[in-house]
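Below is one structure. I have some questions about it.
With one protein chain removed, the remaining protein chains of the complex are shown where they sit.
Here the chain labels run A, B and C in written order, and each chain numbers its own residues starting at 1.
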Amino acid sequence: MTTSVDVQSPVHLTAVAADNLPAVTPDLEDLYREFERELLIPLWTEIGDLMPLSPRSKAVPHRWRWGSLRALAARAGDLVPVGRGGERRAIALANPGLAGRPFATPTLWAAIQYLLPGENAPEHRHTQHAFRFVLEGEGVWTVVDGDPVAMRRGDFLPQAGWNWHAHHNATTEPMAWIDGLDIPLQYLTESQFFEYGRDEISDAEKTTPERSRSERLWGHPGLRPLAASARPATPGSPLLAYRWEATDRALTDQLALEKEGYGGTVEPGHAAVRYTDPATGADVLPTIRVEFHRIARTAETEPVKETGSSVYTVFDGSGTVTVGEKTWSVGRGDLFVVPSWQPFSARSQAGDSDSDSGALDLFRFSDSPVFEALKLSRVVREAAP
Amino acid sequence: MTTSVDVQSPVHLTAVAADNLPAVTPDLEDLYREFERELLIPLWTEIGDLMPLSPRSKAVPHRWRWGSLRALAARAGDLVPVGRGGERRAIALANPGLAGRPFATPTLWAAIQYLLPGENAPEHRHTQHAFRFVLEGEGVWTVVDGDPVAMRRGDFLPQAGWNWHAHHNATTEPMAWIDGLDIPLQYLTESQFFEYGRDEISDAEKTTPERSRSERLWGHPGLRPLAASARPATPGSPLLAYRWEATDRALTDQLALEKEGYGGTVEPGHAAVRYTDPATGADVLPTIRVEFHRIARTAETEPVKETGSSVYTVFDGSGTVTVGEKTWSVGRGDLFVVPSWQPFSARSQAGDSDSDSGALDLFRFSDSPVFEALKLSRVVREAAP
Amino acid sequence: MTTSVDVQSPVHLTAVAADNLPAVTPDLEDLYREFERELLIPLWTEIGDLMPLSPRSKAVPHRWRWGSLRALAARAGDLVPVGRGGERRAIALANPGLAGRPFATPTLWAAIQYLLPGENAPEHRHTQHAFRFVLEGEGVWTVVDGDPVAMRRGDFLPQAGWNWHAHHNATTEPMAWIDGLDIPLQYLTESQFFEYGRDEISDAEKTTPERSRSERLWGHPGLRPLAASARPATPGSPLLAYRWEATDRALTDQLALEKEGYGGTVEPGHAAVRYTDPATGADVLPTIRVEFHRIARTAETEPVKETGSSVYTVFDGSGTVTVGEKTWSVGRGDLFVVPSWQPFSARSQAGDSDSDSGALDLFRFSDSPVFEALKLSRVVREAAP
Partner (left out) sequence: MTTSVDVQSPVHLTAVAADNLPAVTPDLEDLYREFERELLIPLWTEIGDLMPLSPRSKAVPHRWRWGSLRALAARAGDLVPVGRGGERRAIALANPGLAGRPFATPTLWAAIQYLLPGENAPEHRHTQHAFRFVLEGEGVWTVVDGDPVAMRRGDFLPQAGWNWHAHHNATTEPMAWIDGLDIPLQYLTESQFFEYGRDEISDAEKTTPERSRSERLWGHPGLRPLAASARPATPGSPLLAYRWEATDRALTDQLALEKEGYGGTVEPGHAAVRYTDPATGADVLPTIRVEFHRIARTAETEPVKETGSSVYTVFDGSGTVTVGEKTWSVGRGDLFVVPSWQPFSARSQAGDSDSDSGALDLFRFSDSPVFEALKLSRVVREAAP
């Protein structure tokens, strides 16, 4: 797919006689060889790939099954220790279109991370913006700049760049969660810094407060602490945990408001919230937008195309999702990617039991803030067929 | 009530022979009379008043006692009906330095509003930014653009400009609360619009939901609803009530964090939050900053001087406050003003009973956003003597 | 000059029985007296004045003739020295509606300043944002933070708050220009600081460079100097002079573009530019918008109503202007004010001679940035009758 690479003579120009391209005469062949020697490539042979009429993503729609991920992570738990150097027992989605790199999309990293009872993932910090989202279990503490933050199912923990952080599993069970980062974006734009912290966090940091200090300062709706020290120097949200109870309540409220006739939803049966920095109202991370969508029983979303890519995780329920030309059934824990400009829609699929709410709960993260900051964002809603 | 103006000859120039002023010769007197005829005034006679070395407020420090306010409001309840024309049974603080106008400070209006059982304050809207803060009682609903918002002790209800609003007392008791507005600022800058709404709100709007629709959409910390309709077109916070429970918890958290050694307070024993727009993190109203300060038992704040003026209300506890050269004892419900550039400090005064927390709870509003927007803000902290 | 205030009993409540006001019974009279004692004023007697349906300006439309201003300034030159204390030989427009204060409008100060040959206006700085606009003559240098800035007819010199500045007349002729400041706004909001500088500027600062240092750094269109020191710490534009040649060329270009069929004007025959901070594109001063309007021969502007007030000076040409219910003929140097929400329109009046361009050149300053910053701006264009 990509040009093969030879570092001694990196440019190999294949003068393909495409539409509107000049016929390849011996003189032109000569010129192309000269271009190669001088490390030059003409626009006219490349423009179709470089400047398409609309985004043609190298990434492809793909779905990963939670069952397989979970089982492989457990096996890695048996075979691969966590420690300095490897840093984390994280296993990343590798989009089959992205040249064998551990990139879910061209800009986003998505991985399952797995920590055994008593294990510590050592402290470090990096410029890559990151978050954790907990699909199952509880009992791990992410310690951010000395502030232990509990992790429980449904919790979202942003980790903006250049904050020290470590993980500690204080329970007797292994725990798995989703890591999202902008590793590919920073890899491609080459802006990454990384620093090692302490090899082990202190005992005090392994204690288990119900609420982190960040939540006690920043977790009160619309109330900003006035202490100068309350706002960290690093970018991104000072609130280190967005608890499931609040997210669930917000979505429940929206669907109830809709039922009462007051709107509140994105479209019929489709509730959604964005995680934001309470100090600014902006996206929770400078390069990553994070949202939670609830598709009510029997509801279906209108197909949407956007510049930029997304990774979705099914938090709960089951349903059918369509990405470009692919359609999959999905259930709890499954992950899938939506490449740039591929239409996406989702439909909930009520289970048999009455106790099932029938809603499809989707956690989503995307690179939208990048496109908005660079004035390259486009969104098109298309009426479903 | 306003100064009478003689349009024929409005300028009366008194050529006072101040320091460095030219001696008043007959020629100069002639010139000054000519200035008057041409509606001109020289800088050199006025500069001391107009351009002082630092702000010299016309407003003076003053304290109003809640007991008197409350009693007079009740008498007004007997004598003055609420209805179209007068619009509200609101009685405003008139700073004795401000020429007999109903202005607490040069930019801020503060009033006690009083509503009898079953009464309706008719619907209107205005560009003046407003809020209510409840000192006692409960049972009134402010209906904002058709959304009934309950009012209970300690609740803060912002009311950004140009939203329709009405009040209804659904209980069997009269209720009183504090109104804060930027009436003086808009009066002086002459930017006010006002429009009458419906004479009476519908029965549906008199019902009593526990939470307003605005709270169900915007009251979840750090979670922004994605529905396009969720954000009103008017400026200021879309969240229409900041409940006392959240405010109290935030302050309690800060003092606990301080005790645990983690900071979180403005200064020792001084917890404080600012009410903010959850969609932007900015001040809750474009022209008014609103904060809640808790001075813990035995604590004392460092004197602070700021450009711009504030109005304080004692929500709970008792203590001593110093504004410029004045010092008063204050208790629940008392109001006082801090004029521009007058140093302010407060000290809590534990009551006798053990059940008393000993904290002094101060609700504050100020015109700081005006000065910050115009790049005229200055704040100086002075070590207490 | 300011209204006298009786501190003992400042509030005198006249219980006027207006529409919808309660009848003044003896009990109500009693209550009103009680209000006065407690320094309280009810909303219901004041609401008509305080909260009108649309801005009802205290300021009135008024025009000042340049001939009279100029002559009185010259007489002041004979009688009143310039020096420390009075600081400037500036004579301000006093709007007849504004209670005998030297305020052109509720927020804006406009004055003629006059400096004799060899005179120095001593150095000072203040938080009031200021500018000079030169109506005639040349030869004075405004020395801003040690940078001498020449002043010539048509030049606009912004002087953002808290920059040191002095004036020096290096010629053998007196010189007069217009000073614009936000003195009333800062007087009413009480945010002013003032500091004396050196009594006399150095000889080096009296030299006469063609271009100031600020112009050499910031006067190149779209080119920002990278030196860290290039941007002053104070707010407002770092460019200290906007020369007439550039303004004139910009307006000429707009009218030519219109004639060529490419738009470029505000409306037919009406060219206009706004002076902006080249580092941000924002208004040249945080509280004052400054614009130059050219009404071409035989053109007429559509009436416009805006919140906030303006002062206009006729730079060149002659015409007719209408402000609210007033209409005046105006010529070179005349000044007039447009109070808040009064419709304004202008019409050019070609002179007899062919050499006359027939255009009406209007220099305008207003308080619009204040209203935009506070989200209180409204503008309505009305088709001319």
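Odds and ends about this structure:
Criterion: contacts are C-beta pairs under 8 Å (C-beta built on N, C-alpha and C of every residue); 3 or more make two chains touch, one makes a residue touch a chain.
Remember, predicted model here, so these are calculated numbers, not experimental data.
Just so you know, the chain we are not showing touches A, C across the whole complex. From the options C:87, C:277, C:306 or C:361, the residue with contact to the chain not on display is C:277. The omitted chain makes contact with chain A at the following residues, 1-5, 7, 10-12, 19-22, 25, 27-28, 31, 34-35, 38-44, 46-47, 50-59, 62, 64, 68-69, 72, 75-76, 79-81, 83-102, 106-107, 111, 126-128, 161, 183, 185-195, 235-236, 286-287, 307-309, 339-341, 367, 369-371, 373-376, 378.
Seen across the whole complex, the unshown chain contacts chain C at 213, 216-230, 237, 239, 242, 246-247, 249-250, 253-254, 256-257, 262-266, 272-282, 284, 291.
By our rule, only the chains that are shown with their structure count from here on.
Shown here, the protein chains touch in a chain-like sequence that does not close on itself. Taking the mean of all protein Cα atoms as the centre, the chain whose own Cα mean lies nearest is B. Taking each chain's centre as the mean of its C-alpha atoms, chain B lies 30 Å from chain C.
Inter-chain spacing, taken between the CA centroids of chain A and chain C, is 53 Å. Taking each chain's centre as the mean of its C-alpha atoms, chain A lies 44 Å from chain B.
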